[in-house]
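Note that one protein chain of the assembly has been removed; the remaining protein chains are unaltered in position.
Labels A, B and C are assigned to the chains in the order they are written; within every chain, residues are numbered from 1.
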Amino acid sequence: METLTDKILTDTIRQRPADSYKGTYGRITLIGGNRNFGGAILMASAAAVYAGAGLVTTITDASNQGSLHARLPEAMFADITDFAQTQSLIKGTDVVVIGPGLGTDNQAQAVLANVFSAVTSEQTLVIDGSAITLVAQDHLSLPQAHLIFTPHQMEWQRLSGIAITDQTATANRASVDQLHATVVVKSHRTEIYTTDQTYVNPLGTPAQATGGMGDTLAGMIGGFVAQFHPTDPAVCAAVYSHSAIAEELAQTQYVVLPSQIAAALPTFMKQHEAMID
Amino acid sequence: METLTDKILTDTIRQRPADSYKGTYGRITLIGGNRNFGGAILMASAAAVYAGAGLVTTITDASNQGSLHARLPEAMFADITDFAQTQSLIKGTDVVVIGPGLGTDNQAQAVLANVFSAVTSEQTLVIDGSAITLVAQDHLSLPQAHLIFTPHQMEWQRLSGIAITDQTATANRASVDQLHATVVVKSHRTEIYTTDQTYVNPLGTPAQATGGMGDTLAGMIGGFVAQFHPTDPAVCAAVYSHSAIAEELAQTQYVVLPSQIAAALPTFMKQHEAMID
Amino acid sequence: METLTDKILTDTIRQRPADSYKGTYGRITLIGGNRNFGGAILMASAAAVYAGAGLVTTITDASNQGSLHARLPEAMFADITDFAQTQSLIKGTDVVVIGPGLGTDNQAQAVLANVFSAVTSEQTLVIDGSAITLVAQDHLSLPQAHLIFTPHQMEWQRLSGIAITDQTATANRASVDQLHATVVVKSHRTEIYTTDQTYVNPLGTPAQATGGMGDTLAGMIGGFVAQFHPTDPAVCAAVYSHSAIAEELAQTQYVVLPSQIAAALPTFMKQHEAMID
Partner (left out) sequence: METLTDKILTDTIRQRPADSYKGTYGRITLIGGNRNFGGAILMASAAAVYAGAGLVTTITDASNQGSLHARLPEAMFADITDFAQTQSLIKGTDVVVIGPGLGTDNQAQAVLANVFSAVTSEQTLVIDGSAITLVAQDHLSLPQAHLIFTPHQMEWQRLSGIAITDQTATANRASVDQLHATVVVKSHRTEIYTTDQTYVNPLGTPAQATGGMGDTLAGMIGGFVAQFHPTDPAVCAAVYSHSAIAEELAQTQYVVLPSQIAAALPTFMKQHEAMID
């Protein structure tokens, strides 16, 4: 298992070429936020925008439209019950993030099935939160796409069948290999399982132990993979950045709010970008 | 009567252990905010989040969903008219705060009765604002739970039957002993009556004399008791912190807004945390 | 005509006594904001809160409830179409501000008539914006209350019948004496006509020439007269403070936004409060 260092940042966050436009930095569609959990998709969407994704669309419950734009006018909105529009929006996107605040009710199941039927093998699909629970519980077959799962340990237990206490690197690796996916197992020391390597994130602070941190990380991962290639180091850089920013803020704060991490991204990324020679 | 000092802060606000997660810091459910008083439950909820509670759910009038998430995406939302969902949410929570902006109409009465029927003896229930008035006015029998009342002097008169001018420590103590509750009597110099001790808060500034201060304190008390044990010093630390932050802000402000106190919590708590040896 | 100086600030903004509570600083009800002009009543309400009024209620179109609380959870909300609730709220208030964003349609007329029928001689009524136009246009008889009009020059022309070019101090004084009101004639150099004196505000900057400045001033006047007595110097101090803050901000800004003036109030007022000996 390889321990991440800040080298992952300069390996990933490249100085932007002068002659680029918003399409260069990817189109990302985030799907989630039912009537109860709207804040989750708002936080994920903010993370994608502040990470620098070129174009961000948020598909969520209609009751979240106003609060989305009150916080984040940069994101476009679509109604999560409009399955045809969702299909159409996914066609034009590079990365899909599904799960933050999605819930697990019948509508959530239908949304997830619709998304799975729409994504293609050229796209990256980040599966987070309750979408992971639904995949596990309903034994869904996964779409042909570059898949990234971002479970916490209990969600990983549901998905892999490995009890939390048995989640060793070896056991996890066997399960990841079957999934044909990149898996980010979130914990005190988050582990990232890619196709050919396993990484551990040495950073993280208990000041991060508050609701919404995972939603923010999912949005950051989406924002990073939308603009940085190849995908696996981009995932690692997002995980590392999330904790590094939290540690910085925790120098002076007892608790770090997820929305503060998103807001800190543009400055943090500038400090760690690699210059083009 | 014991006068609180800043020792209550280091006795209470402990450095977070590295290996912890959001569940470690408690689940808290705040209930209130009718169509007229939505701001009250928003301020209470923000105080709980910024105090570091692990997971925060706000049960309020549906018309407050958008403004809640516009200010505080970290909080989850539920509709105050959905009594079954309220029952279910209370089952999974450690602390319930009821009252900020609840009002005293028929619906408020029904909400309160539903909450009282749901809480159990392992839970802490903070009863604030109009919920206190309802308890007094309707002679409600109180649920088996760790009860914390946070009346201002007029609400305490309603609840205890002691006129404001007669609210001496001795008279208050007799009434508190009958309630089997911790009682925070808010005034110029707030007093805290626990089972076996009485404390007085020496801090506070007239710059705090503005609407919403009590709602913010109720949310802070909820956030502190959700993560710090035992409960009584956590209540004392919340009261003391609320005034200490206000005094700091009042150095440069003629009036201190309640939402500014909530926002200052993460930094204040960091400055006063006790290090683990 | 007396030119105001910063002496009006220390004469008015007194150090708050330690043993005071929110009722000490007045209850204020602001009424306005139809579906088109909701921002006006939001700005006025924010000014009242940041000026330090004890309790602030905003009566406005139902469509403004969410944005009010998203910006200002400290304010309570009531629906402008609920005339009975408006009557009841006015009963318990010290100061009423009517006009910001009210409009001049039939509903606005009915709202104004309802408010005029509710206010009493112990209350202060600030009449601003389209409420002035309605008073002038419909020749409304004015209620028995301490009246403060805050017209700009065109509104003053409508109310007094004096053309803008004829608005000399002498002509204005004759008209003010008939109104039995304090009148703030807003212009490049605002004039304040009280019962027995006329003041001119020497401050003001063209950086203030933007929509919403008058709404903010109306809310500030309401907030000042709610807590500072007697009323006339409180009005003068509000006018002077509004321009003084704008001048400070205009040192570094080409345009000053009304909401920035409200936000600067707590610090400005602290810098200019008179110490109690």
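By our rule, contacts are C-beta pairs under 8 Å (C-beta built on N, C-alpha and C of every residue); 3 or more make two chains touch, one makes a residue touch a chain.
On a predicted model such as this, the values are computed, not experimentally measured, just so you know.
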Chain not shown: contacting residue from C:Ala113, C:Ala136, C:Ala171 or C:Ala207: C:Ala207
Sole contact to the chain not displayed, among A:Ile127, A:Met213 or A:Met269: A:Met269
Residue of C:Val95, C:Ile162, C:Val256 or C:Met269 in touch with the missing chain, whole complex considered: C:Val256
Contacting the left-out chain in the complete assembly, out of C:Leu9, C:Ala70 or C:Leu89: C:Ala70
Chain C residues that touch the omitted chain in the full complex: 35-40, 42-43, 46, 63-64, 66-67, 70-71, 187-188, 205-207, 209-213, 250, 252-259
Touch residues of chain A, complete complex, unshown partner: 13, 16-22, 24-25, 49-56, 65-70, 72-79, 265-270, 273
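Here is the rule we use: only the chains that are shown with their structure count from here on.
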C-alpha-based rotation, chain A on chain B, 0 to 180 degrees, nearest 5: 90
Centroid distance [mean C-alpha coordinates] between chain B and chain A, Å: 34
Chain A-chain C separation of Cα centroids, rounded to whole Å: 48
Two or more partner chains touched - positions in chain B: 66-67, 70
